[in-house]
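Mind having a look at this structure? Questions to follow.
As you look at this complex, bear in mind that one protein chain is not there, while each of the others sits in place.
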C-alpha cells in the first residue's frame, strides 16, 4: 500500500487536562488579580479626577512614621520567623523520629492551636501574660518573683503571641521534608567516620534545609500581615503595617493611601519570595522536597560558604557529642524540650476552659466559682447563634467550592505537561502568600462596588480564595502518588471518564480530598481578616462577632464561645481522621 | 485492503507515533489474525509498549490506521474497544476487593447482578483464586495479583487481550508457571493475544508469532522457529538465542547462498538478510551447531581460536574462544562426547555450511 493511502481519521474531540484549571483561574482573575491590580492603580491615581499622580507615594516618602512602621513590621515578622524555626525545628525533628501512628497523634496536638482562632489564642495570652495575669500571679505567689514581670504590652508579648500562632505552621511545613529524609544516610555517614554532630550538620541538616526555608518564608510572610496580636499584646512601639492599613480604610477612609501601604506590603512579600525562589525554588513550598538531582540553586561561592558554616557548626558542637546518648532518637533532654514546646502550644488554649465556666462576670483567674451562665448566655443569644450558624454555612460552602476548584486545578496540573504549568502553579499559591489584609482590602473595594459586601456570596468567594491554595496543595500531594494507570485500566475495562472519576479516582483520593475540605472548612470557620471587611450587618460571622466583642465587652461569653469553637474544630479534626482511614 | 484479512483480524496500516522530534514508533504495518498469540519482543525503548498502547487506544497514533474486523478503529474511544489490557504492574484497584475488581468490567457493561456473580465466580475459579474473592489486592502475593489482573481481563471475554509485560515482576519459577497458564487460557478461550515482553525465552515459549522490535521499528515477524532458525538481522539473531557472530563483507551471493569475507577467513551460508543488496553483513552460527575439531569436509567451514574459559552449567560445558582481539565464539560441549581441551590451548572448531546464516 502506498504511503499516501494512509490517512488518519479525524481525531476525536478531547478536553485537554488544562481546561480543568479554568474555574479556579476565573475566580482568581476576578476576585484576586483584578482587585489587587485595582488597588495598585488606586495608589497612583488622584481620587477626584482619576489622573495619574505620585502624590500618595510622595506622601509615603515624606512621612518617616510609615517607614518606621514598615521597619517594625519587618523586625517583628523576622523575629517571629526566626523563633518559630529555632523552637520548631527540634519539635519537628522529634515528631519525625516517631512511628507514624504516634506522629499523627502528636501532630494533632500541634494542629489544635493551629486551627484555633487567632482571637481565642490572643485572648488566652491576655489572660496569661497580664501584670496580674496567671503567669505573674503564679510566679509571685510562689515567691519566684518579687514583682510582676512585664510580659505583655511590649515586644515580648507580641513575639510570644505570634510565635505561638505561627509555630504550628513552621512545624507542619518542616515535618514532611524531615519525614522524607532517608535515615540510612546518617547511618551511612557514621560508617564513614562522621561524628554525631558531623552527621547532623553535614548530612541531616542540609537535607532538611528546604523545609526550614519554606517554613521560614511562610511564617515570615504570614507574620507581615498580622494585626490582632500587636493590637492586643503590643505596646506603644508595636504598630504593624496591617493595623495602619485598617485605620486608613475604616477610620480615615483614605483608599489611596491604604492602597499605597498595601502595595508596600505586597512588594515586601515579593522580595521575600524572590529571595526564597532564588535559593530554593517555589515548589518546595508545597511541602515537597525539591529534586536533589536538579542543578543546585545559588552560586557555587554561596554553596561553599554555606558548607563552611556547617562544618564550623559541626566542629563547634562536637564537644557536646559525648553528652548525648548513643541512641539517635535520644530520650532525656530532647523529649523534655519537645514536651515543653507542646505544652507551650496547647496550654494557653486550655486557659479559656476554666474562664468559660466562671461564675464571675469578669475574667478573674482562677475563677471564684463555676457556673454555666456564660454558655446559657451564648446559647440564648440570637446574635451569637446566628453568627455561629452563618459561619457553619459559609464554611461548608467554602469547603465545597475550594475543594472542587482547587482539586480540579491540581488534577489539571498533574495531567498536563504544558509550559503554563509553572505560572499557573505560582498563581494558585498566590492567595496563600499575599498578606490576607491586602486581599481583604482589595476584595472590599471591589465588592463594595458590586454589592457583595455583607452577603454570604461575598464571604464564600473571599474564603474560597483563601482556601484554594491549601486544597490545591493537599490534593496535588495525593495526586503525586496516584497511579494513573488505574485510569487506563478502568478505561480498557469499559469505563467512561465520569465513571472513572466517580469509581476510581475520587475514592482513591478520598483522604486528600477530605483533608482539603477540612482545611478549607476550618480556614473559613476561623477567618477574620476578610470577615472584618466583607461581613457585617445581618451577615456577621462568628470570628467577626468575637472580634467586635473584644472591642465591645470583654467578658466570659467570649471564653464560652471559644470553648464551643474549640470543641467544634476538635470534633471535625477527629472525625476527619476517622473518615480518612 | 481490510477485506483481504479474515474475520476478526486486526490490521495496522502505517501506524506511527512521534512526540515532537522524537519517534517512538516508525510507521508499522502488520496484520494480527483472529485467535493468534503475537508477541512484541524487544529491548526497552524499542517501541513495543507504544504499539500496544496505540492498539488499546490509550495513545493516539500520529499517523496511520488501525482496522479491526474491517472497521476503522483508529480513534475509537478506549472504553468502546472492548479490548482487555493486562498491565505490567497489574493496575488493580486498591480500594476494591478481588471480586469487585473482577466484577468492574461487567458492571461497566451493565450485566444483571446474578449473571455478574456467576461470571466472576467462574473466572476466579479458572485462575484458582475463588478462595480470595474478598481479599484486597495488597493482601495478595505478586503471582495472585497477576492472576486477578488476568481474571479481570478474561471475565468480560474480550476479542483481543493486550498484555504489557504481565510477568515482569514475578520470580523465575512463578513466571514459568504463569507462562504455561496463560498459554492454556489462550487455547481455552481462543482469544487474540498481543503480548509485550523483553524476555526472548518467554516469547519463544508462548507465541504463535513473534514480532521482534528494535529502535522504534519492526525487525522481523515470524513464527518462533523461523526467527530462531532464519534471522534476518543481526539484532534478531542476537536478541533471540545465543549467536556466534563473524562480521565482514559480502563477496558474492547466488540465490539463497552468499559468501562473506571476514578477518578469519571466507565463509558461506544461507542468505537470510532482509536487505539483499547490503554488503556489510555478518555470519551467524548458533552455538549448538559448532563442534570441536577441524572441518571434516567441504560441507563445513571452520576457524581456529584460543580457549579462554570453560563454564560448567550442568547439562553441558560452554567453551569460550577468542579470535583475534575482539571476536569471541561460544560453543556447547557435551561432557560425554570426549575430553575437554585446557584453557590457553589453540582449538579448531567447525560448523556445517547449511547451519550458517548471513544477515545484515
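To keep things simple, chains are lettered A and B as they appear, and every chain counts its residues starting from 1.
Just so we're on the same page, a residue touches a chain if its C-beta (ideal position, glycine included) is under 8 Å from a C-beta of that chain, and two chains touch if they have at least 3 such contacts.
What we mean here is this: contacts and distances are computed from a predicted model.
Here one chain is missing from view; checked against "Dehydrogenase", "Glycosyl hydrolase family 101", "U32 family peptidase" or "Phosphate transport system permease protein", UniProt names that protein "Dehydrogenase". The shown chains contacted by the absent chain are A, with contact judged over the whole complex.
Between the chain not shown and the residues A:352, A:397 or A:411, the one that touches is A:397.
Residue A:364 is the one among A:277, A:364 or A:499 that touches the chain not shown. The missing chain, though absent from the display, is touched by one residue of A:48, A:64 or A:143; that residue is A:64.
Although one chain is not shown, part of subunit A still touches it, namely residues 63-65, 68-69, 72, 126, 130-133, 150, 153, 231-232, 235-237, 239, 244, 247, 249-254, 360-364, 383, 386, 389-390, 392-397, 400, 444, 447-451, 453-456, 536-540, 545, 548-554, 571, 574-575, 578.
We adopt the following convention: only the chains that are shown with their structure count from here on.
Chain centres here are Cα means. That of subunit A falls 55 Å from that of subunit B. Those residues of subunit A whose C-beta lies close enough to touch subunit B in the complex are 1, 3, 5-12, 483, 485-486, 488-496, 499, 503-504, 507-508.
The part of subunit B that touches subunit A in the complex is made up of residues 1, 13-14, 27, 29, 56-58, 60-61, 63-65, 72, 74-75, 77-85, 87, 89, 91-95, 104-105, 108-109, 152, 156, 162.
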